[in-house]
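Only one protein chain is missing; all other protein chains are in place.
Per-chain residue numbering starts at 1, and chain names A and B are given in the order in which the chains are listed.
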Amino acid sequence: MAQTLSPVDLRRRPRRREGLIQVLLLASGLLSILVTLGIVYELVKGAMGFFTRPLWEDTNKPLAADVAPSDTVLPVRPEGAAIPEGAIIRVDEEIMRVQRAEETALQVERGLRGTQPAAHPAGVDIFLEDRVSLWEFFTGIRWIPQAGEFGILPLVNATFIVSAIAMLVALPLGLAIAIYLSEYASPRVNNVLKPLLEILAGVPTVVYGYFALTFVTPLLRRLLGPDVVDIYNMASAGIVVGILVTPLVASMSEDALRAVPRSLREAAYALGATKLETALQVVVPAAFSGLAAAFIVAVSRAIGETMIVALAAGAGPNFTFNPFEAAETMTGHIVRISGGDLSYDSIDYNSIFAIGLVLFLITLVLNTLSQRIVARFREVYE
Amino acid sequence: MSVRPRFDPNRAARHRRARIGMVVFQLATLVGIVVLMALLYNIINNAFGLAAIEYRIYPATLGLDLETLPQTPRERLLEILETHLSPGLRRSLERTRPLTQRSNEELAALVLERVLQPKVLDTWPLVPSLLHTQDIVAEVHARFPQAEVRWVRWLNTRFLTRPQSSDPLRAGVRTAILGSLWLVAITAATALPLGVAAAIYLEEYARKDRWYNRLIQVNINNLAGVPSIIYGILGLAIFVRALEPLTSGAVFGAVAEGVTANGRTVLSGGLTLGLLVLPIVIINAQEALRAVPNSLREAAYALGATKWQVVWHHVLPEALPGIMTGTILALSRALGETAPLVVVGASTFITFDPVHPFSKFTALPIQIYQWTARPQPVFRNLAAAASLTLLLLLFLSNGIAVYIRHRARQRRLV
Partner (left out) sequence: MTETPAVELRNLNVYYGSFHAVRDVTLAFPKNKVTAIIGPSGCGKSTVLRAINRMNDLIPNARIEGEVIFEGKNIYDPDVDPVEVRRRIGMVFQKPNPFPKSIYENVAWGVRINGFRGTKRELDDIVEEALRAAALWDEVKDKLHQNALALSGGQQQRLCIARAIAVKPEIILMDEPASALDPIATLRIEDLMRDLVQNYTIIVVTHNMQQAARVSDYTAFFSTDESRTGFLVEFGPTAQIFTNPKDPRTEAYITGRFG
């Protein structure tokens, strides 16, 4: 059999290096998924720790007599909080389950969860196990870790008030700037203003926090009176958060307005519309979804903003609707308690994750919504 | 053809409204500029000004000039220390190192700290200091008859080169600047290669119709919107706690027992910021890659190049200026981040410089935060000086980014 040797070999050759590189690149892309999974996993794990961690509440009910390791009935005094049947209690280091509860005696199962039955002297207080329930977490209006009260509403409330004030500043201001830049300003003016906005957007938030505390707050107090405005207050923080997100609103809105085709503006002018009528009645409505997306992103930024509120809004949860009072937001609280020497084995450590999870979910919903809107908006004009 | 619309002839009113509208839009823009000015004004105003200072022993009574203290004759400094230090303190100082062997600077510092002992009683911002100098001087004489009124530049070279201190007149930001530089270096070392690789994958390799590629893209866009403090929590859980043996340097035997920062090291902080800016780096790099014209890729393919050759030899070099600009902007973001570092556990008070990735650290924004949150007003001045330093650093890095972009554009035009 004669072998003909083809002068050119067009067969596919394995290129191992190419394949390896592609795998490495893909791995880098997948890392971002890993980060998201990491965030979700850690937040959920920490939050679970928060909701399952036993809090020992002092019942102020002492033992009435000495108890030996073998006793299964604890004599107790009638005073103090009632102890329900089935509850888990702790005496000194030992953990027990209450099987039957009477006014002056508790029948218990001794030495639970790896603790050993031990002798306990008369007079020691009985501690009752409590957990943070989801219901308490989402409806409680007090957040006092020392007292075992973990209602997130004061933090959420402050977050929303600060964000609302911020949007009250950023929406009109950002939209007006966007309209000016896209409809009125000449390219030369644009070339000056855009970098200024970028500088404003690039100032670190901690510097804005300094600005809020040392400039805006004194200004508010001078204008409205020091009895009306507290030194730490949500209004000042909100205004400055608004200033912080204004460049974001302005630049995203400007993009949306610029995406409106020129032909629409010309159609309006050709009907004898003035510039203002064209801008407000044709261009803005046509860009509506893009503008909505910008606002939603801005709200999400405002909710997640930390340093300004940490410095200017106040250091203590406070359930109030008065913007001139101090109140701590979710982010502010996380920063404050993690700024101290945080012990990993404390409810404080776990509470960071529970609050973080709520914060993450709120911003995730807002960001996803905004991206959806932007995607749809793009389709309209493509 | 019958219905004649009745048109309102008053066009003047419409034009008036249009003019008012324009003025409103202009004013809004002006407000933005005014706010920026107010921000800068407020910082500069607090970074310089008059201060009322009290001394244990006033420099004038010893014939000393504070500005030129180290230039004072050596004998004079030794003599002052001789007469004004308690014998016990002098003995302990001599034991550490004989005074006569110390340099003039060291002696001057000793005189300042141990003999003169200045203490800031009150400070005034720049503008009132300039406008009402006389009133302030009078006020100080009334309130603190002992005190001396002096001009203080809170931002000065000593401030930049001194470590942290609890004495506002001696506190500096060297430790913080070095910490910030370490952080940015670690952030860049992680986020740049990973981010560019991911961007190359998404732009050059990924097929857009595959669900997993779309998932990666959507996910990156979402990550870019996650609040920075959440990254702090992630860093705390993963780098500080789960990976503590690595991030504390224990497995490398890099730290001596007792000095360990546990997981709260500059490495943990840098990695956390790395994750934080990763999506931004990716998105910016994608944009740079997208700007490379397709004709370039086709030209290279037509010569028989493999995909990676096309990317490595042609696309990447062409996109590099854009990638660098985007990355620097992302790193600027890292330079100014505060919240995640607080959560990860930046130290608020350390006086020694970070020397390796396993050091405890502080950073400029952390210093600003700490000083602003202090109740004593003097520290506000330090916070202003540190803010000014941070802004200058950011200005510098953004300037570099703009320069790179400008250079690249010019080269393309030639």
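The rule is simple: contacts are C-beta pairs under 8 Å (C-beta built on N, C-alpha and C of every residue); 3 or more make two chains touch, one makes a residue touch a chain.
Values in this document were obtained by computation on a predicted structure and should not be read as measured data.
Student: Kindly state which of the options A:T72, A:T104, A:N191 or A:Q281 is in contact with the chain not pictured.
Tutor: Candidates A:T72, A:T104, A:N191 or A:Q281; residue touching the omitted chain: A:Q281.
Student: Using the definition of touch stated at the top, determine which of A:A82, A:A105 or A:L271 touches the missing chain.
Tutor: Final answer for the missing-chain contact: A:L271.
Student: Considering the whole complex, not just the chains shown, which residues of chain A touch the missing one?
Tutor: Within chain A, the residues touching the omitted chain are 186-187, 261, 263-274, 277, 281-282, 285-286, 380.
Student: Spell out the interface residues on chain B facing the chain that's missing from view.
Tutor: 1-11, 14-15
In this text, only the chains that are shown with their structure count from here on.
Student: Report the inter-centroid distance (CA atoms only) between chain A and chain B in whole Å.
Tutor: Those two chain centres are 24 Å apart.
Student: Where on chain A does chain B make contact in their complex?
Tutor: By the definition above, chain A touches chain B via 15, 17-18, 21-22, 24-26, 28-33, 35-36, 38-39, 42-43, 45-46, 172-173, 176-177, 179-181, 183-185, 193, 196-197, 199-200, 202-211, 213-215, 243, 246-247, 250, 274-277, 279-280, 297, 300-301, 303-307, 310-311, 331, 334-335, 338-339, 342, 344, 352-353, 356, 359-360, 363-364, 366-368, 371.
Student: Enumerate the contact residues on chain B facing chain A in the complex.
Tutor: My answer: residues 14-15, 17-18, 21-22, 24-29, 31-33, 35-36, 38-39, 42-43, 46, 193-195, 197-198, 200-202, 205-206, 213, 215-216, 218-223, 225-234, 236-238, 241, 275, 278-279, 282, 306-308, 332-333, 335-339, 342-343, 345, 348, 365, 368-369, 372-373, 380, 383-384, 387, 390-391, 394, 398.
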